[in-house]
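All protein chains but one are shown at their positions in the complex.
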Amino acid sequence: MSTTASPGPIILTNNKSGEITLWVTFVIFFLSPLFFILVGLQVHTRKRSFHYINATIAIISALNYYKMASGGGWKLVSQGDKLVNGEVHEIFRQVYYEHYVNWSMCTPLTIFQTAILSGMSWKDVAIFVLATEGLIQTGWVGALEENVTNKFVWWGFSILFLIWVVYSMLWIGGQAVKLQHYRVNWLYIVVVGGGAALMIAYPVLFLLGEGFGVVSVGTEQIIYSILDILARVPLGFLLIYVNEFTGDNFHLDLLPESLT
Amino acid sequence: MSTTASPGPIILTNNKSGEITLWVTFVIFFLSPLFFILVGLQVHTRKRSFHYINATIAIISALNYYKMASGGGWKLVSQGDKLVNGEVHEIFRQVYYEHYVNWSMCTPLTIFQTAILSGMSWKDVAIFVLATEGLIQTGWVGALEENVTNKFVWWGFSILFLIWVVYSMLWIGGQAVKLQHYRVNWLYIVVVGGGAALMIAYPVLFLLGEGFGVVSVGTEQIIYSILDILARVPLGFLLIYVNEFTGDNFHLDLLPESLT
Partner (left out) sequence: MSTTASPGPIILTNNKSGEITLWVTFVIFFLSPLFFILVGLQVHTRKRSFHYINATIAIISALNYYKMASGGGWKLVSQGDKLVNGEVHEIFRQVYYEHYVNWSMCTPLTIFQTAILSGMSWKDVAIFVLATEGLIQTGWVGALEENVTNKFVWWGFSILFLIWVVYSMLWIGGQAVKLQHYRVNWLYIVVVGGGAALMIAYPVLFLLGEGFGVVSVGTEQIIYSILDILARVPLGFLLIYVNEFTGDNFHLDLLPESLT
């Protein structure tokens, strides 16, 4: 930063509403595991896969949101020079890379649950989950990249992974789920309808935020928080009540028998 | 560090005894895999799970202790201002984060072995191991955090995980092991008696060292080294001789049959 010209750099940071949003999201994710686990205790131990996975996702999210809410998990990233009021300023944007730490762990788990619900083959599950990790990792590199061309190439790589993720959700999963009971099929359509819309919303926000700088840092935090809550909590709710929603017609989530 | 006031910062670093301890611990962990493997070669290949896991733990520990003994693996962490001889000094403490690199790999493996010994269900094994990883990761963030409030909140998160770990050890594992032969039960009580005491000793040392600064960096290294050796070597010894200690009544450690 010491190398910028005399007009001085402009630093775009989070605002009050963005900070409050991070705290509120922390509290939601901190409390929701209690709900997932309490509901889990009502069902047989072999039927608790989704309860435990969603509790794990929420705990990881709570810790990462605490990190951001308490003032950490970000880095200033140069966005190049811009002409403001007749003077050239270097623009720095506060990028919360902690979101990527969070997504790199939680999103593959969410996708794994979607895959299990569909009943796709283990091979397709593995590729689906790996492609999701590829999407997050390439987006992460893009978010911290300061060279504009490279930033968009990395974003492009993440879009290639996204295409596979959405194709897996809608087509591979959609075909596999047809072999199950019609009520599982119906639940799956609800899950991937929301899921695919959310998966596309993230890179669009990336483009408008870190990409073109149209969306402010504070607004970006509010939207990412809403997307994260929508992707984790209602989906978790649908999955932990899978027996109720499908009339006990879903059996691919059974945990293995005890060791003893 | 350039922003501190004229009295200058006080930097708390490791001392001679602390350095010698790191070297000695390196040598112990470097040699102990030989012992685990030589004993393993005496038994049937399907009975070597604990020999291989303990050798892996010791090799990882040796490499991380070499890193610290040879002068790396630490960072200076500000511990705020303190009044010393009538002057205000900023205090920096040498924090060996390499311990966390080490624990993040070795402690879940140790816990995994305890879980296998107890015969708890795979679901409980998975949660037990994940909670252990949560304990280490949140402790790691706390150790490098410079804000005092945040440091203690992260320590608090790690205590929440610790409560689950100790509960899993004593209650879940204790219930499961009762279904096995009484000699396995007896061995498990020895293992988790020592294990639970050690697991509680670590965060107490954290509080006295990085937390309140009561224990010096050198003494901290000596105590961490002793705890690590106690947690890995005698436990490894008990587990590789599980057949002798239980009179061949433990069978949950069998490796899968060959591919061919």
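All chains are identified by letter, namely A and B, in their written order; residue positions are counted from 1 within each chain.
Methods note: a contact is a pair of C-beta atoms (placed from the backbone, for glycine too) under 8 Å apart; a residue touches a chain by one contact, two chains touch by 3 or more.
Quantities reported herein were computed from a predicted structural model and do not represent experimental measurements.
Visitor: In the complete assembly, which of A:25, A:49, A:102 or A:138 touches the absent chain?
Guide: A:138
Visitor: Identify the residue among A:49, A:104, A:180 or A:221 that touches the chain left out of the display.
Guide: A:180
Visitor: With respect to the chain omitted from the figure, which of A:20, A:43, A:109 or A:127 is a touching residue?
Guide: Missing-chain contact among the listed residues: A:127.
Visitor: In terms of residues, what is the contact footprint of the unshown chain on chain B?
Guide: 45, 48, 52, 56, 59, 63, 66-67, 70-72, 255-260
Visitor: Take the complete complex as the reference. Which residues in chain A touch the chain that isn't displayed?
Guide: Chain A touches the chain not shown through residues 116, 119-123, 125-127, 130, 134, 137-138, 141, 145, 147, 149-150, 153, 157, 176, 179-180, 252.
Please note the rule applied: only the chains that are shown with their structure count from here on.
Visitor: Quick one: chain A and chain B, Cα centre-to-centre, how many Å?
Guide: Going by mean C-alpha positions, chain A sits 31 Å from chain B.
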